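A single protein chain has been omitted; all remaining protein chains appear in their positions.
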């Protein structure tokens, strides 16, 4: 459990980067911190694992203030994955890298070796590979593996998917989800709102060093005031349902849909209510689609030309902004 | 507080001085510090350097610098203390003694290094990197490639320091305890030079490419957009520094 009690923090005693932040993350929680660059999210993460000490207030890990915990004790309780895996990786082989944490904590031995073997197997690593020669995604996975091999009860991830391609992103987040389902507390900073929507159960939104919202993921991501204040764009399906919800008479299920399956189910239900009329509309839409798909074969050049014309009109409109 | 060797905006006399003159003055000043061993004169120079630092609002940066130089010169001072048996003996040593002369010599080293270092470092705090490069190229006729290499190196120091801090932080999060004795700290830091080196090579490589695709090779002495005329203040500062150097040499010649 991690508790922030009226925490303020600053670097070098200058301007406060965090002001009066309070929240509690319970065991087994999955929390995402969202907000713009510089909102104070990374600072919050560094406070949570004691890399930074508060200038006011208290950060408690399992009831103990971080100021009273030694580095190694904190490391045992909280695993921290940095945004840039290259800062973390420092050994010559994948195997050494995975053993490094045990060494740092003075816990080498057969039990550690066993855990390392298990994780190499699970991630499908080449144990003798040189970490620097691996590609970015694999390095990120290695950095994550070298943290979770220590089985900390809490893991903190600072933008774990930045710089990864889609497949690598899914791989990393699947591992994280699995850990969370096994009881590990997960705290993550994440800019990818689709990832936040798919994985987090709770969202804390920050701006200018303050917490502006703390609640169930989609309660926060649907709150117009929060979105505006913290400069957040909601996940796309949520945004679509919010737009549709503005229309009068929009069914509640559609206005509240946050995932693709929810939205599909809501629309299916709505259309069935409308019965045959809907079926006819669908048939009509199909015809339109057939007609249009012939057009999409048009060359890129033609599209550019059309866009340029549209663009001129658009530019005039935007000039007023 | 500004990062190590990074420009701090301002409008003080030092900020407005010609970059080349600043460099020359700092070098003259440093030579003067090394030319004399007169402790009183060195103290005057040190106070002068501190006043300069205060005049451009860099008190805190300079204090930090003084601490670093002090720590370094302290090692030298201790060596001198133990190996220069001069003056009235105070503490007997198996191979000689520590005397009043040894103390004086040790003190001189500390004061000299601090006095010499401050103006050199101040140059980088009060001058934009590009101004140093362009002025050195235009007025001192330093070849651009050398000037650029030099300023880029200085430019990268805080970047690498920042990287090292990040790397150490990442290892701290894994339970490595850097706090403790210096020896232990250094031993723990050695393996971390690998990630630092990897990121440095990557960074310098991409910096070189980035400069090249922005016409680095086309640059000549005439390229710089800004001109750096010498004002009365610049000539005055130069004169003062020449006088300081002359005084230092005179003192040395007189054996004072």
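Labels for the chains are A and B, by order of writing; each one numbers its residues from 1.
The definition used in the following text is that a contact is a pair of C-beta atoms (placed from the backbone, for glycine too) under 8 Å apart; a residue touches a chain by one contact, two chains touch by 3 or more.
Going forward, contacts and distances are computed from a predicted model.
Its record in UniProt calls the unshown chain "Cobalt/nickel transport system ATP-binding protein", which is the match among "Electron transfer flavoprotein subunit alpha", "Cytochrome c1", "Medium-chain specific acyl-CoA dehydrogenase, mitochondrial" or "Cobalt/nickel transport system ATP-binding protein".
From the options A:68, A:118, A:216 or A:268, the residue with contact to the unseen chain in the full assembly is A:268. Listed by residue number, the positions of chain A touching the unshown chain are 35-38, 135-137, 162-169, 191-194, 231-233, 235-237, 239-240, 243-244, 247, 250, 254, 260-261, 263-264, 267-268, 270-271, 281-283, 285-289, 292-293, 296-298, 300-301, 303-304, 307-308, 311-312, 314-315, 318. Within the entire complex, the positions of chain B that touch the omitted partner chain are 3, 6-7, 9, 128-131, 148, 152, 155, 158-159, 202-204, 206-207, 209-219, 222-226.
Heads up, the rule we're going with is that only the chains that are shown with their structure count from here on.
One simple way to say how far apart two chains are is to compare their mean CA positions; for chain A and chain B this gives 44 Å. Interface residues of chain B facing chain A in the complex, by the touch rule stated above, are 1, 163, 166-167, 169-179, 191-192, 194-195, 198-199. Of all residues in chain A, those touching chain B in their complex are 12, 14, 46, 49, 51, 70-72, 74-76, 78-80, 82, 84, 86-91, 100-101, 104-105, 132, 146-147.
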